[in-house]
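Of the protein chains in this complex, all but one are displayed in their positions.
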């Protein structure tokens, strides 16, 4: 297992370097200009000077090398400084966003809490709902519950969030349905809100409700399909009959024997979905103005803030690769039959 | 150890005489083709049948519709702007409706029904084309990686690479990157079509490739492949005749899901404002544009929104039904 | 009383990314920083200068401006304090000049300082700005929201290349304005609180400001006018019917103001034929048919401007035919502008002998069909305009192909891209432009022959139409030498007229700025000549 993990990790490094190079070159080729958002009243020669101040003049390979050094050498030093209070990175140039002239990493750190709150909570909620639904619909395959569950999850699959999002806003924020005992929910997420008492916690819950609803609906749909399929696979296995032949109750047969086996692929699917939490949910974040990572990426992309886009996409790539690895290792841990090496 | 129910049918014909006991009777039922079997199983899946029906209806509507309803979707008729769909007259007699605008018109007086048809055409075309391309790439990579051991490592690393590339940013990037050259080559709509189709395909073939590879690896170990090799089938023929037909079911299923993803991705792109040019309606674009006026003209959001959702829903059900129908374990029941 | 009215919430659908306007130039950044840092003088809602950190506006009459028009002397109001309690002195003003003119700084407001030869500070409260040449209109440097004063003590270490390492400074500038930054989350939200050292002890009325950024205009408008979550929403570029619907929400109301922003169609005076090759097209004159007055006049006549206003901007738009639509005194008035005349346009073309000779429905001039490519940036209203105008032009016998380019490319100025508005590889293109302040001299310079973008200027230059007219150039030179305001206004009107009548551009809509504020927010005076938040110190909560 250890060699396997090591091997995979070592293999991941060239893959990631390659990915970063590909992304970098793609971004270089992109025709956009970070100065496009500067108003036309600023004359071109001034824009040119501004561009040079951003370091845009250097050849792409030099820029790439600089970025590599900054990400792999200087940023870790900053982290160490931050943890141990040393000053290794003093005065060294970090990855600077073109839009804000501030270190990209600082902004990312600032955004992560929102994203984790909203997308992460949605994910957890979705898991908590999806697994029981999946288990029960598999156990009662073709029952009314299963048919209904299938229908609802299919809808979850099929309705894009940019449809459900505005719909919810109209329902909960605009046409106030207070008369029907429905709460009025804020349509704009307050990223500065601090939870320090029950009331502010209540507000936090309120403002998270809609984005979490939209996201959780989708994730629930996917996960419960997986869970159901996996349960169905295992319900037909011989060992289930053996367990029944031992006189175990159905609850034990299903919730212990079958579930434990069915969870193996589902857990890896869950693990594979985690990078997406960090990636944020671009559309949902846009719709509800949750200024998380997804929204950061989108604005950076439209503003042609290359260092920001580059670093963000690279972080996602790292997360995806890492969680792929984790998923594989989890699989190995959960399934005693699988031994890597 | 056959488990075929046909054995019982045989019994009706043969009594256990000495010879009868040992003769190896064939099935009495007329030969059924596999296709018919699958179809009869598929027909039992109500959701899938509904899905198929709706999908055919939509496809037909967007293909034939514009020839029957010949209103130009781009025709501006500023005096007839902001018409409501004809059915609103049912509960709101003061609504601005007209039989010439069955589903109403938008803020510039463009006919909603014509736009729905044209938009559906674009969405469906993107969906189908992207799905076909993605399935093609996925199948090719999957089969090659599964069949040729030497290629496996390289192709699977490539798949990993594409999986690790974050999709939406890449998508947005490529749109800004290649839109202009392609537009120069194929015109504004053609270029964008090619771009969106290829981007959706390029970013969505990996699951298909993985599934197909897994199945090919399994099928390669089946004895009939070994048998085929021992009777001198060339690798090409082996793939075409023996491997591909047997991985058809995962391919079909991922094709169905791919169609759904492609339609959604296209509309998401339109929503984010990086899709088709503005004078080229697609469902996603119509939806995105109409969100602003959602309260006054809910139909402008609901119509494309429901069209997208229903299409994707039916495709998903179709995929579900296909999976069931193609799974011999279920079909046997 | 300061801080009595609690919190005010402002939403800008474009999120500020930095609070140092010298490093960004984006409107969202300039406006958000105007809560904190201030210039010596501002424009008010009428476009008139008002003293801000000085006692009076220098003029030739009061001796603030030298007779030869090369020097201006500002007298700082005594007793001003920075928000950190230190004194505001002329040192800071001079430093601001040095900061922006540093060659490696990439200052976005450099044009404001370029004509300045030197800044002298004879004493703590006097600033003497000397220009390179006589400058009839000297109110650029240190005037308006785009050129505020930075604190020397804070930014001393941030000159030139070091500018981008000063994150702390750029995010938390110390200012003289009514508010100080508590926390700045770039591209997201700024929280501010009242400046304890603000010069007027009774102001600001609000103790806190939450300045939220991001999302879209629609969400912002909704948050102010429908759900009442926010107090002020900036620049709601939404269709009129959408605004009207939001207003019906009853929580707030829209306010419109008109600056010099004008949506126009630029006519290409050169030949954009692709056959000429990338370095020749849009350089060689003349255009095969657009140079014919009958053609461009007919095109202008065919346009129904009131309808465009109604469709695209509603109360935030006006019909105009002047290149400089505002200030009023500079605007060239044209009566026919507001009426569409398709038949007249047809007749004009017929009279000029431009008729359809081959029966394909498209007129030809000397055998060249009137077939044009009409490009603009991607934007819902612009696309609606394109669709409408295409329709009208086709009615008068032209053939129109539409094209829209992503804004970041179109306005990006990348010399390598064929799709920038500067390259103008099309026959006509539509966009909006404006100028800062109230003086259009530099803006009218966009019609001078030698400012045309060309390969040898790396396609830089402001004369997008490649309009070239001797009389115009001469008249503009005269403008640069005239100090008398009335005379300047007359020359300005004349220049606008020439550009319109001789085929430089087809003005479409004079666009206003439409913002919205909640019904309980008082003191809002929409100002398009300066930052919209220019008088935020005077805002207050209306008590029921």
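As written, the chain order gives the labels A, B and C, with residue 1 at the start of each chain.
Convention: contacts are C-beta pairs under 8 Å (C-beta built on N, C-alpha and C of every residue); 3 or more make two chains touch, one makes a residue touch a chain.
The definition used in the following text is that contacts and distances are computed from a predicted model.
Asks: Looking at UniProt, which of "Glutathione import ATP-binding protein GsiA", "Quinol oxidase subunit 1", "Monosaccharide ABC transporter membrane protein, CUT2 family" or "Heme exporter protein C" names the chain we cannot see?
Replies: "Glutathione import ATP-binding protein GsiA"
Asks: Which shown chains does the chain we cannot see touch?
Replies: For the complete complex, the undisplayed chain touches A, B.
Asks: With the missing chain put back, one of B:40, B:56 or B:100 would touch it. Which one?
Replies: Missing-chain contact among the listed residues: B:40.
Asks: For review purposes, identify every residue of chain A that touches the missing chain, sorted by number.
Replies: 3, 6-7, 10, 237-250, 252, 257, 260-261, 264, 334-337, 341
Asks: Touching the absent chain: which residues on chain B qualify?
Replies: Those residues of chain B that touch the unshown chain are 1-5, 7-8, 10-11, 16-19, 21-27, 31-34, 40-41, 222-224, 226-234, 237, 241-242, 245-246, 328, 333.
Here is the rule we go by: only the chains that are shown with their structure count from here on.
Asks: Indicate which of the five shapes (line, ring, star, complete, other) describes how the chains touch one another.
Replies: Contact pattern: complete, every chain touching every other.
Asks: Report the chain ID whose CA centroid sits closest to the centroid of the full protein CA set.
Replies: Taking the mean of all protein C-alpha atoms as reference, the closest chain is A.
Asks: Go ahead and name the chain pair joined by the largest number of contacting C-beta pairs.
Replies: Top of the contact-pair ranking: A-C.
Asks: Round to the nearest whole Å and give the separation of the Cα centres of chain A and chain C.
Replies: Result: the chain centres lie 39 Å from each other.
Asks: State, to the nearest whole Å, the distance from the C-alpha centre of chain A to the C-alpha centre of chain B.
Replies: That pair's centroid distance is 26 Å.
Asks: Can you compute the centre-to-centre distance for chain B and chain C, using the mean CA position of each chain? Integer Å is fine.
Replies: Result: the chain centres lie 48 Å from each other.
Asks: Which chain A residues touch at least two other chains?
Replies: Those would be 31-32, 174, 286.
Asks: Which residues of chain B are in contact with two or more other chains?
Replies: Residues 176, 180, 291, 295.
Asks: Can you list the residues on chain B that touch chain A in the complex?
Replies: Contact set of chain B toward chain A: 47, 157, 160-161, 163-166, 168-170, 172-174, 176-177, 180, 260, 264, 267-268, 271-272, 284, 287-288, 291, 294-295, 301, 305, 308-310, 312-313, 316-317, 320, 329.
Asks: Could you pull out which chain A residues touch chain B in their complex?
Replies: Residues in contact with chain B: 15-16, 18-19, 22-23, 26-27, 29-32, 150-151, 154-155, 157-160, 162-163, 166-167, 170, 174-175, 236, 279, 282-283, 286, 297-298, 301, 309, 312-313, 316-317, 320-321, 324.
Asks: Going by the contact rule at the top, pick out the chain A residues touching chain C in the complex.
Replies: Residues 31-33, 35-54, 93, 96-97, 99-103, 106-107, 110-111, 169, 173-174, 184, 186-188, 190-192, 286, 289, 291, 295-296, 299, 302-304 of chain A touch chain C in their complex.
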